[in-house]
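Yeah, one chain of the complex is gone here, protein chain that is, but the others are all in their spots.
Each chain gets a letter, A and B, in the order it is written, and its residues are counted from 1.
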Amino acid sequence: MTIAAKQKYETVIGLEVHLQLNTATKIFCGCANKFGEAPNTLTCPVCLGLPGSLPVVNAKALEYAMKVGLALNCKVNPFVKFDRKNYFYPDCPKAYQISQFDLPICSNGYLMIETEEGEAKEIRINRAHLEEDAGKLIHDDKNNCSLVDYNRTGTPLMEIVTEPDLRSAQEAYNYLQNLKLTLQYLNVSDCDMEKGSLRCDANISIRPMGAIKLGTKTELKNMNSFKAVKAGLEHEIHRHMAALESGQAIIQETRLWDETRAMTFAMRSKEEAHDYRYFPEPDLVPFMMEGAAIETTRKSLPELPAKKRERLMEQYRVSAYDANILIQDPALADFFEECSKHYKDTKTICNWINGPLMKELNTRKTRLADIGLRPEDFTVLMHKVNEGILSNLAAKDILRFMIDTQRSVDTIIEEKGLAQVSDDSTLEKLVQELIKEHHNIAEQIRNGKESAIGFLVGQAMRKSQGKANPKKIGGLIKKLLT
Amino acid sequence: MELNRQTAHELLDLLKNKKTTPEAILDSVHKQIQKSDKDVKAYVRLNQNKVDPKTANSRSVPIPIGIKDNMCILDEETTCSSRILKGFKAPYDATVIEKLKKSGAILIGNTNMDEFAMGSSTENSCYGATHNPWKLDCVPGGSSGGSAAAVAASEAIWAIGSDTGGSIRQPASFCGVVGLKPTYGRVSRYGLIAFASSLDQIGPITKDVTDSALLLNVIAGYDERDSTSVNAPVPDYRQALKNNVKGLKIGIPKEYFVQGLHPEVKNAVMAAIEALKNKGATFKKVSLPHTEYGIATYYITATSEASSNLARYDGVQYGIRELPKKTRKSPLLDMYDETRHVGFGAEVKRRIMLGTYSLSSGYYDAYYLKGLKVRTLIKNDFDKLFSEFDALIGPTSPTTAFKIGDKVNDPLSMYLSDIYTVSANLSGIPAISVPCGFSKERLPIGLQIMAKPFAEEMLFRIAYTYEQNTDWHKQSVNL
Partner (left out) sequence: MISENDVKYAAALARIHLEDDEASRLTKDLEKILDYINKLNTLDVKDVQPTSHVLPLKNVYREDRIRPSLTQKEVLKISVEQQEGSFKVPKVIE
């Protein structure tokens, strides 16, 4: 497709995110809310929907839902009720899902994202409501049947629905990144798309640039990662544009993203029209969300990523780049702030965190909280480098040993003999040895080729196993040869 | 003395004085069942029950009890008299069953009912109709007809029923026994297989008012597994059994005495009012202006909820599973459609269809929502009167028991027989039916007393006073 054609259309995307809340128990019964157990071992009459069983709301699920809503700048509605959504499917054991229809727990919020041009943009949240998750269906082609496991049935689920405010696949991707980060700060969900604790469907349409009326939309499902959402949307946008360019109409339908074939295809259309016959759940009474409780929850919210980013930049003069890395894990940002109490130069701290520390975390595939590193020990490294006691190289080695052995910087320096040598007479002896060994190079330096100094410094570091103070070595070479 | 003809409180006295044993009581009940249940057909299933010596202590109530076939009993079959649930054995006890078992009760068996409690005659059962012990070619009423007939025929000392629109009171009235529908939320619904969740309530069916109070003592109370059960203290209902109505103000709703009320029923009820007047209660004619909308409102609300409550019977998990001989749509859809086609009886299908229709897109406002609004009006009528009156009184049913088969082909006329009972369910209030006489054909007549929410004690007081001054409750059938 030509660039001109691409510029003719505007993309309109809305996202529906389903988020499993990580409460200890399910939303309407006391069964454990766990993933990966043997089939039908985490069920009871309530989540199996057996005759006579009745649901009772898990207080924690309501609290988490309220937190999510407040973090997304939503209004927490004062009167909340649950409704039944009626449909038949083997993974839905009551043949209705307890959900929320006209009075969701949260509505009218927004989440800020960054556009591709780097500008801040508000993505409006239409609503965020609570419901129960369905069970899991496995298709057994060999035996020509399907198998149902009800362990997942009744997992508390939040559906977070945006307005059609997203204008590109990249914006959708950025929204999901920001949403996930915000939710991780709240610690209410694992947010793991591969495990299905976060799922995303998209509504997408295109319209001629400047048009107000929305084009015919398709619903896109079956994306198993943020990258898949982006790829699926890009493919779908392209498909819509190609259709319109060639004069074909878009059919309103649900399409599935096929990751391996990297294309979308229409889902076999359902034989019956959907008429969910929502009505108030008579087995659950309504909830009055009192102002005081909402305020208490609001106050209990942690500092959220956007706010933290802003504050780090202002309070510590941290660059936008560094701040973005720090806020990816609230523990990392906290660690940074603690470090700043022990070491003045915040840029150096950022460099140490974003460089060597992140490298250690990445190679170990672990999180900061799991390695037991204390800010006061971490900053000792910076002090020692600054004071010329450690070379940068040695300090990085020490960091690795610290994490491996949980020993102090001083002990490791002593044990490994890693203290930097800055003693003049020792260093002078070393330089004189090198001049003898590399007399050709020495000659070049004498003749004014300053660039050759670096070679000798490198040799000095090698010979001293990294302990020689490179600055002093450089000075000595100059002194002795020029 | 035939032990099975005694009330529970009489038997408890005998047990206390060591004049009988739980085994002897159970034996007499079993003998009666053997003798007469082939005619009455009150039971759909009998348990091989023995008296458990562990629970037969001084505080226990080791009385044989009949359980309507819609309450889950651990590892026992429960079917709601529906083909679709054949073979279903719940892996848990309903709260009421748990309480009964804890009290040492002996669950004799499951009693017949209209399928999923949908009906007023116990004819809509996959096991066939139950017969009225007073006149075997008449219906026992419904839907708890099996429970009421079992008590009337002395095939149980007492029984448990459920009442969604009159399903305890109307059969009690037809069978000449005492039936109580407690306040909505008084007795836990956990384990009661739902017909209409916002209307269903479990209650006792007994031979007299004292037994009603005793049995309510056993089953009432808050249950954390039922969000709609009320966390309020349960009084000792025996304390309410006082032979004294002096100074009580009782209203007589004029809408309960209009055309359609059989003169014999009317005369019996008026005589009962006279008897209570003689004991010092004062009566005044009052109005429940929205009474005539009760049936319409009830049938919208109940069927809408039922269409959703009964959706789970789809052949996926338990009960029966049917497949058509020839493929129609897909293997899964065919299983749904055929299982439900074969598994449900005509009346259940009718109500599921009505409820589905009234909730469906385009009709919700005209039917379901309108029903909820009229429900408010009906409830307001009662609230207004209960600010002035201690109770309301009238007939339980416009007629005595009708002939088996008389109304099966006319659903609407069957529905209209609930005209006096549905309002209590719609407004959540407690109501009791006590025997107040007989027709010329010797069919029992029931008197209904209603009070404000959680005023079961008021019902017991008035009913007990009436009972102490009449002897209708002492008359029984000998089969």
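Worth a mention:
As a working rule, a contact is a pair of C-beta atoms (placed from the backbone, for glycine too) under 8 Å apart; a residue touches a chain by one contact, two chains touch by 3 or more.
Just so we're clear, the structure is a prediction, and the values are computed from it rather than from any experiment.
When the whole complex is considered, the residue among A:Glu116, A:Asp192, A:Asp258 or A:Asp275 that touches the unshown chain is A:Asp275. The missing chain, though absent from the display, is touched by one residue of A:Val56, A:Ala134 or A:Ile412; that residue is A:Val56. Counting over the whole complex, chain A has residues 23-25, 29-32, 38-45, 48, 50, 56-62, 86, 88-90, 137-140, 143-150, 267-268, 272, 275, 277, 279-280, 282, 284-288 touching the chain that is not drawn. Looking at chain B, the residues touching the absent chain are 88-91, 184-185, 198, 224, 227-228, 230, 290, 292-293, 295-297, 299-300, 307, 311, 314-321, 323-324, 328, 330-338, 340-341, 344, 349-350, 352-354, 356-357, 360, 367, 369-377, 379, 411-412, 415, 426-428, 453.
Please note the rule applied: only the chains that are shown with their structure count from here on.
Centroids built from CA atoms put chain B at 57 Å from chain A. Those residues of chain B that touch chain A in the shared complex are 71-72, 78, 80, 85, 88, 90-92, 94, 189-194, 196-198, 224-228, 304-305, 307-308, 311-312, 314, 316-318, 329-330, 332-333, 336, 356, 359-361, 364, 368. Residues 44-45, 48-57, 84, 86, 88, 90, 93-96, 146, 148, 271, 275, 277, 279, 282-285 of chain A touch chain B in their complex.
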